[in-house]
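After the structure tokens below, expect a handful of questions from me.
We show some of the complex, not the whole, and keep each chain where it was.
In order of appearance the chains are A and B, and numbering begins at 1 in each one.
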Amino acid sequence: MPSEPKFGAGLWHFASYVDRYAVDGYGPAITTLDAIARAGEVGELSVVDLNYPFTPGVGLSEVKDALAAAGLAAIGITPEIYLRRFRRGAFTNPDPAVRAAALDLMHEAAGVVRELGADYVKIWPGQDGWDYPFQVNHRELWALAVNGMRELAGAHPDLRFAIEYKPREPRVHMTWDSAARSLLGVQQIGLDNVGVLLDFGHSLYGGESPADAAQLLIDHGRLFGMDVNDNLRGWDDDLVVGTVHLTEIFEFFYTLRINDWEGVWQLDQFPFREDSVEAARLSIRFLKAVHRGLDLLDIPALREAQHRQDALGAQRLVQDALLSSMAVDR
Amino acid sequence: MPSEPKFGAGLWHFASYVDRYAVDGYGPAITTLDAIARAGEVGELSVVDLNYPFTPGVGLSEVKDALAAAGLAAIGITPEIYLRRFRRGAFTNPDPAVRAAALDLMHEAAGVVRELGADYVKIWPGQDGWDYPFQVNHRELWALAVNGMRELAGAHPDLRFAIEYKPREPRVHMTWDSAARSLLGVQQIGLDNVGVLLDFGHSLYGGESPADAAQLLIDHGRLFGMDVNDNLRGWDDDLVVGTVHLTEIFEFFYTLRINDWEGVWQLDQFPFREDSVEAARLSIRFLKAVHRGLDLLDIPALREAQHRQDALGAQRLVQDALLSSMAVDR
């Protein structure tokens, strides 16, 4: 039986949020250092993925100290290529000067990855895409996206770059929108150090089966990381994992287990109105139940049912395990 | 603790299906009597809702005998006001002669309800609605829907009529499309014997919270019946209940319990490619787990959490119960 996974979180899980309505924010601003301290409070996290730049005035050494004090390491660095300057795109911005500025920021983030010994630069080009029919030349846009990633990753052959795809938001349609499209792009890039971070929620509301997407990425050797959360399939609600879609998250982790994928189980949640430490704790409590549930699952029997494509047989086994997962070993 | 509920099913659960692709059907045709026998095989069902007319050549007395032999009673009769003749609508058909024919069929169905001692005439006006922008005069269409229902129900004050709303399919937009719209219509009808049958899946893919819809209908005294199944929120997939949305079905039954709603727990599933008897058995196995899960649930604590709108606290209690529900008393 596999040992318990390592847990992690995007550091933004512990931030305060703002949206287009509560323009004064859902709570007071929280610095990078405060967020690290909160992540430490959870008591179950091993790693965090940090947005970069840090809060103005906070230096790298302070971040290192704060991580050490909280018992955390960095798994990744996420350059904020979706702030105002990049509102019309980072890689795909129509202005070459802004594209260059985005690359500069990502090069900087690469340096921070080295400094912190993190696993990857997380690339989430949130403002790359379009909003209106007829707004862009689709060939041109895709070429900018692919070529920019190649230039970036090619400059850092010692590091790994994980693209996080998402169907939409903040653009009405985003450039890296699905697992399959991301793999096509990765093939066009042609570098070994570019892979994909699969966000369970993005996959779910994009109409994928997250389990199928994970398998596809694994089969191409490109599943560099993953995030979990939940939503109502229509939007990236970033709810606490395990609050809505129990069966599909269980299938997702089942897929990781049978493939011996042993990365970190990371949280990417936005607890707008909840206590962020409590939200993380509830999540990890649930993820541990998932882990126990997989131990309870009769995997050989499930494999046989799947080979027959026997939905009822498979579900019976799954319900036995999943719906008993909180009753054991707590 | 409430005793175990009575279980039921739409008789079509045991039929064979056809769609626009497998035009030769997903299996051989099944008569009304065969379907009743299959329902009996499940071993857990107390009642069925029967389509009307029965298979040509099958009479009411045969149906009575078959029900008795299978240990079943009729809970409702569903007149097939969605066959070819009614393809452009039953209540809202532009042709008055077709509207009259639809009413005739429903009057007949009312007679069968009396004969079988069933609870209600189930009205599912599947072909009432529109497909294209600009196709209909919306005022006119709604008036036909409401007035037709009033005429029908007014003619049978001794019987109850349960309208089953659905957002779409087979029309692109259906007239009775949501719980709220149905209640508005029921108010305009102004009769006590018209209520609503809530199909969990219709509510879910229509963007409602089925729990909220159930509460609303209960608060208006109009929840006459219910059906369960599952789907991916984008369409009426009529999957086996408990295979996708565990939390929301649990909340739905929680809502029924705290309101002491004591009707039948009915299946409305379309096991296109599965064995229909096995599908029903797996469903009921799951529904019994739901019932046990509600027994395990700390309802007073949940009520307090809900009063504070404390999502995390509520979810913790729910996960404790739901994710232990298969581990007990099996």
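One rule holds for everything that comes next: a contact is a pair of C-beta atoms (placed from the backbone, for glycine too) under 8 Å apart; a residue touches a chain by one contact, two chains touch by 3 or more.
Everything quoted here is computed from the prediction, not taken from an experiment.
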| item | value |
| --- | --- |
| Copy number across the full structure, from 2 displayed chains | 4 |
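Just so we're on the same page, only the chains that are shown with their structure count from here on.
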| item | value |
| --- | --- |
| Interchain centroid distance [CA atoms averaged], chain A/chain B, Å | 39 |
| Sites on chain A touched by chain B in the complex | 207, 232-234, 240, 242-248, 273-275, 278-279, 282, 285-286, 289, 293, 311-312, 315-316, 319-320, 322-328 |
